[in-house]
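The other protein chains are all here in position, but one chain of the complex has been omitted.
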Amino acid sequence: MEVDSKSISTQALEELSKELIQQRDLGITEEGERLIELQIGPTHPGSGHMRIRVWVDGDIIVRCDPDIGFVFRTIEKLSENRIYMKTIPLVERPSLLDTTPMTIGYINALEKLMGIEPPPRAKYLRTILAELTRIASHLYGIGIFAIFLGHSTGFMWGFGDRELFVELANQLSGARITYAYVIPGGVRRDMPQSFPDNVEKALRYFEKRLPDWYKMFLNNPVVEKRLREVGILRKNDAAKLGITGPNLRASGIEYDVRVADPYEAYDELDFMVPVADEGDAYARALVRFEEIKQSINIIRDALRKMPGGDIIHPQIARMFNPLMKKIYEESRRVKFPGVFASLKPPKGEATARVEAGRGEALFYLVSDGSPRPYRFRWTTPSYRNAILFKYLVPGHRLADLPAIYGSIDYFPPEADR
Amino acid sequence: MEGGLVFIGNLDLTTRKVLRWLVERKPLKDIVEWATAFSLWPVHLMTSCCGVELGAAYAPRFDLERYGSLPFVSPRQTNLIVIEGTLTRKMARVARITWEQMADPKFVIAMGACAIDGGLFWNSYNVVRASEVMPVDIYIPGCPPRPEALARAILLLQQRIRKRGLSRHDLEMIESTIKRIDSSK
Amino acid sequence: MIQEILLLKELLGNNEMIYRTVIGLGYMLIYPGLIMIVIAAALLLWAERKIVALVQLRYGPLWISRRIGGALQGFADLIRFSFQEVIIPRRSDVIPFLLSPGLAILFSVLPIAFMPVSPYIKPPIHSDIGLLAAIAVISVAPIFIVLMGWASDNKFAFVGSLREALLIVSYEIPFIISILSMGVMFGSLDFYEIVERQSLLPGMLLNPFAFLASFIAMLRVTSRFPFEISEAETEIVAGPYTEYSGLMFGLSMGLAYIKLYVYALMVSLVFLGGWLPIVSGEGVIGGFLIPSLIVILKLTVVSLVAVFLRAVYGRYRIDQAIRIGWIHVFALSIVSLVWSIILVYGGWVRWA
Partner (left out) sequence: MGVEVDFEKISEEISTSIENLAPEKKRFYKVTTPSLGPSVVRNIEAITTGLKYVIKPMRITIDYPRQVLEQPPWYRGMFRLLENVCIGCSLCDIICPSDAIRMVLNPEKKKRPVINWGRCIFCYYCVDICPVEAFDTTTIHDMAFDKYEDMLTNLEEFTKDPREKDPSKGAMRMRIKFDEKRGFVYEPTGKKNGGG
């Protein structure tokens, strides 16, 4: 659909949705008194941490207005009053499902400020953990998507298979989901010896289960019927609305930060990025499954190409006291030198971006030479995708709302921060 | 049968007395407590990011449904509310309303550091503690707590219900509410 | 004591009225009536969660009674609900709000009065149009579900009851047509004759179209997946039951399972040959208990298959479900009717 309007604002968006409704031939031309306002609020099994206000005419949604901000925790403001190290756990919390890409982004910006670059082994370890969390995040998204469609097995399988990757990350970093694994100049610990073997076994198991996944979920006639032709996002509109991540790629735009602006070890690894043309909910689910397959490839490739050597920048390793040095050499665990309690990057500003599970995240860090950042700005993928509610939902039936919500894999805490 | 009058006095009060007498009898009381302990259904209210681990706790690997706990849809039909992490000011209102919508007897679990004491967001202007909003029965530390910890909390709550009884729980809830109202004055 | 029992027996044996009243009341209230239904509903609730848990790589309810796999779970839930507070929303229409769950259950249980489970003891109302009467009575129940949603004064409940009303129309009719096509084929609406005439081949093989159509329609009418649309939790919370709490919700939750019991009983009588292979028997054990257990077994299989589908399917959108109902299931039921007529008038089936 071509939209002629040269400018887009809230008004224009509403007009757009009206136009969409007319195009879909649903016979609704104007809002009358027949509208019922439904508040699909926070205490609702189909809402998550947000309220979605919808106006329905009979069964058809005329207007949809997401009420966000239920999980707004003032992270950007808090980080201005904290030393740089303390912000690492802070950036993990909003997107608890894929914490590593977020920490990588923040640390990359910080490392740019400090002018250091981690050793190659640390880069590979970061990449592996990031891809493990990406798989876990996609499986979580698919699980939630499935339960929104009433498909409880999809939910349980998604969460059950996710445990596999969560457990692998647990073995690597020592925590289930909040790893705080990435630190300035490297990572906190080396991988254990049995890790590559375990990863290979887990990946093989998951690949063996994928046919069952397809039979049960994607090829299931009920699921397919619910998803096809629902919530179509065209290429033009996706670019105009500034959508990121798998949602963007499901609309046919070939854009991925891992390819466009490689960070960590991505430029040395073999992988492909899936793109679909349809732009409907089914395509978005399909792209997620394909991305899981590609992430498996990345992990395998990274483990194969894993270089040896240090896992922390020598400049930091130099600051270790003898006990720390002994621990680092014996158990490959990085202790923090005292300077981490007062990191003072030189004056300046830095940006970094990463491809998180749900799309591109942008980090902007300004330092004034003090131990606390002057300004920390952070744009998360869900924040950008939030507009899809207003745009995709009108014109569909009430039952399509959870399908669309699930398909865009929107995680409210990530958007609110 | 004194005086030959049975239907005397305040009907409402009499029914209450009879009900109380009936419910306080030993076998019935035990059965009700047993049934409540094995039927703790948490309401679907995702307050924050610990909901991820709540999902994992009800997922195949930890499967809290083994204890008879089943996440259910609306506040009216449930008796457990798990505050999953940070309560922002906006969400605290919703949580309080949800808690009030639930039918007695009801229980509250504060999950995660943020719900207990602010956690990482201890000095955020937009974050409140769960115990400021509703009486909390069980606290689970951690950020986020592991699913095992949630299982432990449910087991602890079951023990508490069966050992201390439901009427005691009601009494404590009323007392804590009065205390909170007094302290806010 | 023994003397008293003998006296009672004598008294009952002599007085047909009292005998029939006692038997009828026992039939309706104890077995296979109300109490049996409640036990079956509680066990079915548990069985559903267990079967679904099998597919989902986990255990399901267990800790409540480890030795028997947590089979008491359904009872615990029902007891907990019975003793929880009942909240009546201020703006609800109180009398319909309180009465409709009970009435819905009443009209769901009443068809038992027409349906036999054994050759020896007859149901309280033994009529030669029992099939028609049972269908007619059970079709009343959904009206009270609609009433529940209406009386709650909740938008989600309202939407849910509208969905229920829409869907009931589009699936009750195929169900009635396909069941009646069996009546056409057997040349009778009497359950006894229907069961007798399946002694060679069960009804589901004689008319597979009718079986398929009525099974799919049964899934919808008892609100099972993939047609669990009126209670779609991620869309409209719990549909008509959103505002119900405590005992009232316990009743509403049991309602779907009670309906499943009754519909599965009907299906097992009409399509699966009822108490066959036992043809007739004498005495309480041979003539009532064993045949009725065979019926219960068949009924259990039907309802377990119905609840198993929760593990496989999501739910349809309402327009899709209505389209399937009016196009596919309705067409299937018409085919079954035509098939029956061909069989009967072509002389393929002949009843004495």
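A, B and C are the chain letters, set down in written order, and residue numbers restart from 1 in every chain.
Everything below uses one rule, namely that a residue touches a chain if its C-beta (ideal position, glycine included) is under 8 Å from a C-beta of that chain, and two chains touch if they have at least 3 such contacts.
Only a predicted model underlies this, so the values are computations on that prediction, with no experimental measurement involved.
Note on the chain not shown: across the whole complex it touches A, B, C.
In the complete assembly, the contact with the undisplayed chain comes from A:N220, out of A:S95, A:T133, A:N220 or A:S251.
The residue from C:I64, C:I121 or C:A311 that touches the chain not shown here is C:A311. Among the residues A:V334, A:V354, A:L401 or A:A415, only A:V334 touches the chain that is left out of the figure.
For the chain left out of this panel, the touching residue among B:H44, B:R61 or B:K106 is B:R61. Although one chain is not displayed, chain C still touches it through residues 51, 54-59, 308-309, 311-313. By the touch rule set out above, chain B reaches the unshown chain at residues 60-63, 66, 113, 116-120, 122-123, 131, 136-143, 145-146, 148-153, 155-156, 160.
Interface with the hidden chain, as seen from chain A, comprises residues 5-12, 82-83, 85-86, 88-90, 153, 160-161, 163-164, 167, 170-171, 174-175, 178, 180, 188-189, 192, 197-198, 201-202, 204-206, 208-209, 212, 215-216, 219-221, 224, 236, 239-240, 253-256, 259-261, 271-278, 282-283, 286-287, 290, 321, 323-324, 327, 333-336, 338, 340-342.
Note that in this section only the chains that are shown with their structure count from here on.
Interface comparison, A-C versus A-B: the pair with the greater number of contacting C-beta pairs is A-B. Compared with chain C, the chain whose C-alpha mean position is the greatest distance off is A. Centre-to-centre separation between chain B and chain C, using Cα means, comes to 35 Å. In terms of their C-alpha centroids, the spacing between chain A and chain B amounts to 33 Å.
Annotation for chain B: residues 59-61, 73-74, 101 touch two or more other chains.
The set of chain C residues that touch two or more partner chains comprises 56-58, 233, 237. Within the complex formed with chain C, the residues of chain A that make contact are 36, 38, 44-46, 59, 146-154, 156-157, 160, 216, 220, 222-223, 225-226, 397-402. Put simply, chain C touches chain B in their complex at residues 49, 53, 56-64, 70, 72-73, 75-81, 83-87, 233, 237-238, 241-246, 249.
Note for the complex: chain B touches chain C at residues 23, 31-32, 34-36, 38-39, 59-61, 63, 65-68, 70, 73-74, 76-77, 79, 101, 103-105.
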